[in-house]
Each structure stands twice: as C-alpha cells, then as structure tokens.
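Here the complex is missing a single protein chain, while all its other protein chains stay put.
Then we have chain A:
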Amino acid sequence: MLLTRNVLYAAFFLLLTLLGVAALFVLAGADFLAIAQIMIYVGGVLVLVIFGVMLTHKREPQAATDSQQPNRILTLNRNWVGVLLVAMPLFLALYTLLTRTNFAIMNQPSPVWRTTVDTIGKQLMTEYIVPFELVGILLLAALVGATYLASPRSNPSTKHGNRT
C-alpha cells in the first residue's frame, strides 16, 4: 500500500491488511470484534473505498480505448525523505518503548478464554448504554448526511459533471 502508486491496488492491499487484523483479533481472543471487523470494514468501508476510487477516476483518452492496458488510477507522491524521517523514527521509538516496558497487567496469568459475545451484549445494555445510543444517532446522521452530500444537485455548475 505504501509502495504502489495504483490506488486500486492499494485498496486491495488494504483488504489484505484488514483481514490480517481480523485474524489477529481472533488470536487475541476477541471473536465478536473479528466478525465485526470483517463485516464493517471488509464488507462496508472497503466497498465504499473501491466505489470512491472508481468514481474519481480521471479518464485518459488513450488508456480508455486500450483494453490491454491495466486500469491505471495513479496517485502522486510527495517527497520520500520527509516521510521516512517522520515515520521510521516513530516506529523505532515505539518499538524500543514497547520492548523495554514491563506492563504490570501482562505479568498476570492470562485468564481462561471464554466467548466475548455475551459479555459485550451485557455491557452494551448496561454500562455503555449512553454511548450505544449516541453511536446509533451518529450513524443515522452520517447516513442521512452522506446520502445528501453524494446526491447530484440541480446546481448548474455541477450538472455537467454528472452526465459524463
């Protein structure tokens, strides 16, 4: 994803990464979150991202007729040096910090695993009822807002963009 310039390939690599993170959730004993990760991210967000990639494709005239050409939706890159100067020291600092730290909670013996679904359900209905309802309202507002924003307007300045 970092190395490719094709946005569509980056989306597919993001799919691989999200599935890998779901597998890590399973290894960490969070079965409900792994399923939620697959359903929300892979099933929802990534489909949205791929739709976005394909809808914001600037068509090049010679590439559109040539079916042998791969679908090139390229991104421009910034300077590599500044990015590496930020990201690599961040990773090295986090790595040294995490390998040297002795977390007190991790020295305790790991408790016997049982399924997290019933605990999450109980928590959602008791302790986290207010954030749960807030998230419901947020999702409703985001859905309505996204459909309003993405709908084609009758504005003459944007009308020609919809027809092409």
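One rule holds in what follows: a contact is a pair of C-beta atoms (placed from the backbone, for glycine too) under 8 Å apart; a residue touches a chain by one contact, two chains touch by 3 or more; residues count from 1.
Criterion: contacts and distances are computed from a predicted model.
Missing chain, UniProt name from the options "NADH-quinone oxidoreductase subunit K", "ABC-2 type transport system ATP-binding protein", "Lipid II isoglutaminyl synthase (glutamine-hydrolyzing) subunit GatD" or "Sugar ABC transporter permease": "NADH-quinone oxidoreductase subunit K". Interface residues of chain A with the unshown chain, by the touch rule above, are 1-2, 7, 10-11, 14, 17-18, 21, 24-25, 27-30, 32-33, 36-37, 40-41, 44-45, 48-49, 51-53, 55-56, 58, 75-78, 80, 82-84, 86-88, 90-91, 94-95, 98-99, 103, 105-106, 108, 110-111, 113-114, 116, 119-120, 123-124, 127-128, 131, 135, 138-139, 142-143, 145-147, 149-150, 152, 157-158, 161-162.
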